[in-house]
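Next up is a structure, given as structure tokens.
Every protein chain except one is present and positioned as in the full complex.
Chain nomenclature is as follows: A, B and C, assigned in order of appearance, with residue numbering initiated at 1 for each chain independently.
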Amino acid sequence: MAGNSFGQAYRITTFGESHGGAVGVVIDGATPGVDISTADIQEQLDRRKPGQSSITTSRTEPDTVHILSGIFEGKTTGTPIIMILYNADADPSAYDEIKDKFRPGHADYTYLQKYGIRDWRGSGRASGRETSGRVAAGALARKILEARGVRVLAYTKRSAGIECVDFVPEEIENNPLRACDPVAAERMLEKINAIKDIEDSVGGVIECRISGIPAGLGEPVFDKLDAELAHAMLSIGSVKGIEFGAGFAAAEMTGSQHNDQLDESGFQTNNAGGIIGGISTGEEILFRIAVKPTSSIARAQQTVDITGAPQTIRTEGRHDACICPRIVPVVEAMTCLVLLDHTKRQHAMHA
Amino acid sequence: MAGNSFGQAYRITTFGESHGGAVGVVIDGATPGVDISTADIQEQLDRRKPGQSSITTSRTEPDTVHILSGIFEGKTTGTPIIMILYNADADPSAYDEIKDKFRPGHADYTYLQKYGIRDWRGSGRASGRETSGRVAAGALARKILEARGVRVLAYTKRSAGIECVDFVPEEIENNPLRACDPVAAERMLEKINAIKDIEDSVGGVIECRISGIPAGLGEPVFDKLDAELAHAMLSIGSVKGIEFGAGFAAAEMTGSQHNDQLDESGFQTNNAGGIIGGISTGEEILFRIAVKPTSSIARAQQTVDITGAPQTIRTEGRHDACICPRIVPVVEAMTCLVLLDHTKRQHAMHA
Amino acid sequence: MAGNSFGQAYRITTFGESHGGAVGVVIDGATPGVDISTADIQEQLDRRKPGQSSITTSRTEPDTVHILSGIFEGKTTGTPIIMILYNADADPSAYDEIKDKFRPGHADYTYLQKYGIRDWRGSGRASGRETSGRVAAGALARKILEARGVRVLAYTKRSAGIECVDFVPEEIENNPLRACDPVAAERMLEKINAIKDIEDSVGGVIECRISGIPAGLGEPVFDKLDAELAHAMLSIGSVKGIEFGAGFAAAEMTGSQHNDQLDESGFQTNNAGGIIGGISTGEEILFRIAVKPTSSIARAQQTVDITGAPQTIRTEGRHDACICPRIVPVVEAMTCLVLLDHTKRQHAMHA
Partner (left out) sequence: MAGNSFGQAYRITTFGESHGGAVGVVIDGATPGVDISTADIQEQLDRRKPGQSSITTSRTEPDTVHILSGIFEGKTTGTPIIMILYNADADPSAYDEIKDKFRPGHADYTYLQKYGIRDWRGSGRASGRETSGRVAAGALARKILEARGVRVLAYTKRSAGIECVDFVPEEIENNPLRACDPVAAERMLEKINAIKDIEDSVGGVIECRISGIPAGLGEPVFDKLDAELAHAMLSIGSVKGIEFGAGFAAAEMTGSQHNDQLDESGFQTNNAGGIIGGISTGEEILFRIAVKPTSSIARAQQTVDITGAPQTIRTEGRHDACICPRIVPVVEAMTCLVLLDHTKRQHAMHA
């Protein structure tokens, strides 16, 4: 009922606040007998960690993962796997400014409304640091999927008003935006740095492609593959929308334009984005998500405090001018969680 | 694991194929003691039924609901409520054309891939008729919510390239598009009829507004209110995308533009669409979904049959040239399911 | 959250009150492609139906099952299967006596306490008739399991103070008690009829044996196979206890007596009852349940009415003097549900 678990057959539960003792994840339902090392997990976590470039926060967080159960002699045992990242000692006085004021765009106000109590150190549970657990659990799912030929690739498609023109997958990890077009990436970087200088921030569009997935995954009528991916993506902070295949452009097309016709070599087009009737077609799965601009900006904003009195707030500190490159590994991780979960569910259906 | 249930505390399970014995729903977790009549349910079903205008199918389906359990002397008892709509006897020979051919844009191919067997009468389980159960269950949820001041209103925002300019809620049920602008509706109707004449179809954008919802609903970090609404909407056939508040436009904004600042009267703007950190803010919740054009078109299309041999197919018959007006009540129903479920979950959290 | 569903991968939801419109079940997660007929289901329902002998109720209920979805051309399709049994028109005036009085041993009082409202026609949702849905869903599970060599056999072990001495499986369906010893059955019948004559009732002990189940089923640490079977059995009305293998007698043994030692031919004994650490060993699974005497007796009893005023009540009518023989098929059905669900879960674990 409370919502800190995701998935059914490969089920994760994340825990932790940004300035409590630790963040992490418990995985239940990991396939037994899979080779996995701490390094496999750490590799993905390092893609999400702060301090990777001028446009992401320079905060230093101890992002070292510790695996304390469920792995024996380098293999999964089928029992729950806990992966934990301890937090460094934080100076709570650093949060005096935000203790009693609601930061615009942040979940400060809504958490207090929901729970009647709020951990005001950093963003508490609503911190992006929570996604570490997702990335860690996704890294194991990814390893299992990759061994079966599945590839999940996300990248920044658009940011600061600049769109990628080329698609050069091997360049994605070589630019600070994780954009799929190195030229566009260069221009994005320049523009974002300029926006950062005037104490502002940007968002963007992230695209994700999945190849190698067999036809038949997805559980109609409610747990359709696209419905579950949408659930997964909208559960990531800052994500405000998702579209599959032609997406919102489909609303402008006619049936004869949009329908993917078939011939003996398969589907001739892929407007559907690889999912029809909520079930994978075997074609590439393609979706895009909208990422809002980072809420934390140094610029003065109007707000109220917990008594309702008007206040001015400036969220000082080291923030991400554009969060897209750090969301990319989270998108991939959540995608892997959905895909492995549905692989297992499809096996259960046919057992 | 199989995906025919939705919700946790107000949980529904739908059943039925378009040409089997019946379609319907079982509701588990209905608040006991609520006044409800068959007419309350039928009213919503009638909004979804075929034959409402020239742009929707003229098929006649017996859409009469029967409630067989869980209601006693006009009140819910807290036990499961089954609502069932019997199917009329169908002539299976009407499906000879599609028995062995995959209709482009339909789930024929993917159902066969998933299950290894396919009910080829109509669209089987993938038929829009399945949503009757959702609408029926949503009608009860709506009644409970409305008694608490919640209002859920969906409408066609855009179709056939025409966008509503005005927002005139009282006109929505007065035009065949269920558009919020009667002038735009007129133009949409004209254009869709023209497209229908050339054996084609259109989609559109549906917008949904929720008012009267208290702050605090939504279950971070995975069952955020927007994540659950996205799950609900993408589980509806033909829906290819969703966006909240500013949505994809947020990806083009800066933080200082997008952040909703607060003063003593509350939020000054609502770019967030009424949900921050996955929790309702108490402002109006606003989202839009992309609806693809109806897959069934009479125009000849290329496809293959179950042996993989190329075929031409024409989906003759009485189809919806634009499905938007019939999806509107489904959007509202699924929204009501999410809202009541989360209301109950919030009560459980605080118990 | 409400509790009308059982199982995860093979999940059933039952609905219906004894004197509402119908009772039945929706199955989600049925393996697709399985041959199944209405007769397969009806056969099991007929074992549960009233009127089979002098010691069970002579009430006539229309126990004819109708399958309205999820089966196509004699095979399961993987979509939800609804099986429904319509109720005959009941004369509500027959319930005037119990409308306002709580019958001792019945759930009248607790349902009113829980829900604040009560369907007082018969036992409403708490009627044994609800188990029809379980038996129907179990009949399909049984068919799938039997094709894999699994056999589930329950029988009355003890009733009216008489215990079966012999175990003659082929005699179980040949006596009205469904006892495993025809001689004991004869004596039970005689004694129960005598007790019935003095307007009283009895209970008994039912034993269940499962053979052919592979080692490895059960999901530690909470969904152990015995924990799930216990859950299943205690969810059946009138069941007050369960024990596995040596059961309560194990509490009197020493470790050296109780431990099942192994040699090259396997386990030398089966005190564990075929489950160790919550996982099937591959040996026969054996458990026993305690069934309380039928609550409905014609003898005058003290009770109160809904105002709290003392009343005398006589539950007239045609009751089961011993419910054991009619619970036997329910025990088998619930067992099959657990076994198929766990078979599917084990497949998901290893996928």
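Going forward, a residue touches a chain if its C-beta (ideal position, glycine included) is under 8 Å from a C-beta of that chain, and two chains touch if they have at least 3 such contacts.
As the structure is a computational prediction, the values presented were derived from the model and not from experiment.
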Quiz item: Among the chains present, which touch the one that was left out?
Solution: A, B, C
Self-check item: Selected from C:Arg121, C:Arg158, C:Arg178 or C:Arg209 as touching the chain missing from the view
Solution: C:Arg158
Quiz prompt | Candidate in contact with the missing chain, chosen from C:Phe6, C:Phe72, C:Trp120 or C:Tyr155 | solution = C:Phe6
Quiz item: Of the residues C:Leu153, C:Val168, C:Val183 or C:Val304, which one touches the chain left out of the display?
Solution: C:Val304
Exercise. From the listed residues C:Leu68, C:Ala246 or C:Cys336, report the one that touches the chain absent from this view.
Key: C:Ala246
Practice problem: For the chain that got dropped from the picture, name the residues of chain C it touches. | Solution: 1-6, 8-9, 14, 102, 104-107, 109-111, 113-116, 125-126, 130, 158-159, 161, 195, 200-205, 215-224, 226-235, 237, 240-248, 250-264, 268, 271-273, 276-282, 290-297, 299, 301-304, 308-310, 345-346, 348-350
Quiz item: Which positions on chain A touch the chain that was left off?
Solution: 1-5, 8-9, 11, 13-17, 20-24, 26, 28-29, 32-33, 66-72, 75-82, 84, 114-119, 121, 124-125, 344, 348
Quiz item: Which chain B residues touch the hidden chain?
Solution: 1, 8-9, 29, 31-32, 78-79, 220, 343-351
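Keep this in mind: only the chains that are shown with their structure count from here on.
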Quiz prompt | Approximate Å spacing (C-alpha centroids) for the pair chain A, chain C | solution = 46
Practice problem: Report the inter-chain centroid distance for chain A and chain B in whole angstrom, where each centroid is the mean of the CA atoms. | Solution: 27
Exercise. Check each residue of chain C and list the ones that touch at least two other chains.
Key: 1, 8-9, 29, 32, 78-79, 344, 348
